[in-house]
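One chain of protein is taken out of this complex; the other chains stay put.
We call the chains A and B, going by the order they appear; numbering starts again at 1 in every chain.
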Amino acid sequence: MDVAAPILETQNLEKRFGGVAAVDGVNFALRRGELRCLIGPNGAGKSTFFKMLTGQVRPTHGRILLEGDDIVGVEPYAIARRGVGIKNQVPIVMNGLTVRENLWLAARARRKGAAIAAAIDAIIERLDIGAILGRFVGELAHGQRQWIEIAMVIVCEPNIVLLDEPAAGMSDEETARTAALVLDLNKSATIVVVEHDMQFIRQIARTVTVFHQGRILVEDTFQNVVANPVVRDVYVGRQGVT
Amino acid sequence: MDLVATTAYLVIYSVALLVLISLGLAVIFGMMKVINLAHGEFMMLGAYGCVFASNAGAPLWAATALSAVLVGAFGVLVERLIIRFLYGRIIDTLLATWGLSLFLVGGVTTVFGPQGRSLSTSFGNVSFGGVNLSVYNLILIGVTAAVAWLTWALARFTKVGLIVRGTMQEPDIASALGANRSLTYMATFGYGAALAGFAGAVLAPITGASPTMGVFFVAKAFITVIVGGHLPLMGTLAASGLFGMIDGIVSYRWSSVLGEVSVLVVAVVLLRMLPSGITGRFRSGL
Partner (left out) sequence: MAREFAADAAIPPRWSWWLFVAALAVTLIAMPDFTDVSLQLDLSIIFVLALLALSMSFLWGYVGILSFGQTIFFGLGGYSYAILALNTGSTLWPFAAAICLPMIFAGVFGYFVIYGRINDIYLSVITLVVTLIFEKSIRSTSGPEYVIGNVRLNGQNGIPGVPGLLLPWDGSALSIDGVFYLAGGMALVVYVGLRLLLLTSFGRIIVGIRENEMRMELMGYDSRVYKLTAFVLAAGIAALSGALYAVWGNFVAPEMFNLNQAAQVVIWVIVGGRSTLIGPVVATGLVQYFSNWLGTVSIGQVTLVLGLVLLLFVLVFPRGLLPTIGWAFDKCLSKIAGRR
């Protein structure tokens, strides 16, 4: 296994819906152990990009190489078993079931017997969700539902974690906790984060990739990206980048 | 030569028959994403209407037109009383239209009895290229082509058609631009019902009218519409072309039941490759 080769790579990745190219020729490379941020205005193609990585959406053109193997056309469950986990922009969780049951299902995916209970106890401790175990997920606030989805992703112990707007709808305190969690998670997994919240990104940022109109505009360190006039133009009218 | 001519005629007839019985269902499916399980019964009502009007003395063309209009009106009534309350609830709409289907079959059986009624016509046969063809079958083919063309023309060239197409593609935007979505759905459902009634009326001289005749036709219509995808005209034509060929040949060579089974098997295989049907990926068009 070549340690220097990217763990995840896309080549000319494209997704068209009718005449519109949501993702338009993206060459993306992710190194093992990296913590990458993906930013860009709404509609720039970030969520669609993520969904192609998990197999939820099928690309129109291009290749996706996961540890060297092309995974285009592979079923989502097979990609998940290879260690890709995603927390979606709109939480995809079992709303009609309790938090406990959601966690059990996450733990059961790769474990049996006593290991399941151990994994559940560990995640309850790590994310401090003991208080809401008996609640139906559908009744939780948006921020809490995201937190549960993140919990479920972590329980599955993926190698690559995709987080689509993990700080959306969260208070400052929750945002700081999430940032800390992401940094902690990075010790054992490669992470890509899509976010709009610049405060959040500042707390975790290493390399930042800027998406615009389905393509990669710029890829650089956080400081350089923030100072880049082209990036500022793209963000004009949106939240100020301070 | 005889065999080729016979087979060609058979295939053309089968395709036309499929288009005839599927078009109404496809229009409703394309617009509202609703599979109207009572479609066969709309056809059945059209057949009864045609038989009664015709036996009362009306010329066939008038009886057919009258049936289509009456069933269309009934369709509007159904939309207002039932379908309208179930928008967005696809499974419930499926169940409700199934309930309606059973209600109509039961109702007609109770009122008119389970025996079929027939219609006498005097069209006879004609000889063409050494093959003996029923004139009425040729009329059916012609009439189906005309109605398909009419539907296309209505959609393509009239203002109403434009509104319908807009609502079909982007209901929210069409509505924001002033199109009355509720009225559009009502009119489209009515038109789809009228097409079904028309199909039943056209078939009446061949099959007669009986309470369960809808059930007989409906399996093929459902499959055609599902495989056709969401564009009512292109989808129906494409799927009818394919299945008309398969069903026509298999039914002729073996049996009608085997024809349906072949169509079903091919449909399942096709749906695996094209999960939204043949025109499922098409964004525009009819």
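We take it that a contact is a pair of C-beta atoms (placed from the backbone, for glycine too) under 8 Å apart; a residue touches a chain by one contact, two chains touch by 3 or more.
Nothing here was measured: the structure is a model prediction, and the numbers come from that model.
Considering the complete complex, the chain that is not shown touches A, B. The residue touching the chain not shown here, chosen from B:F85, B:F123, B:F157 or B:W254, is B:F85. Among A:T60, A:T98 or A:N186, only A:T98 touches the chain that is left out of the view. For the options B:T109, B:S175 or B:T207, the residue in contact with the chain missing from this view is B:T109. For chain B, the residues touching the absent chain in the complete assembly are 35, 37, 82, 85-86, 90-92, 94-96, 98-110, 114, 211, 215-216, 218-219, 222-223, 226, 255, 257, 260-261, 264, 267-269, 271-272, 275.
By the touch definition given at the top, chain A reaches the unshown chain through residues 54, 56, 75-78, 80-81, 85-86, 92-98, 101, 104-106, 108-110, 134, 136, 152, 156.
The rule we apply is simple: only the chains that are shown with their structure count from here on.
Put simply, the C-alpha centre of chain A and that of chain B have 47 angstrom between them.
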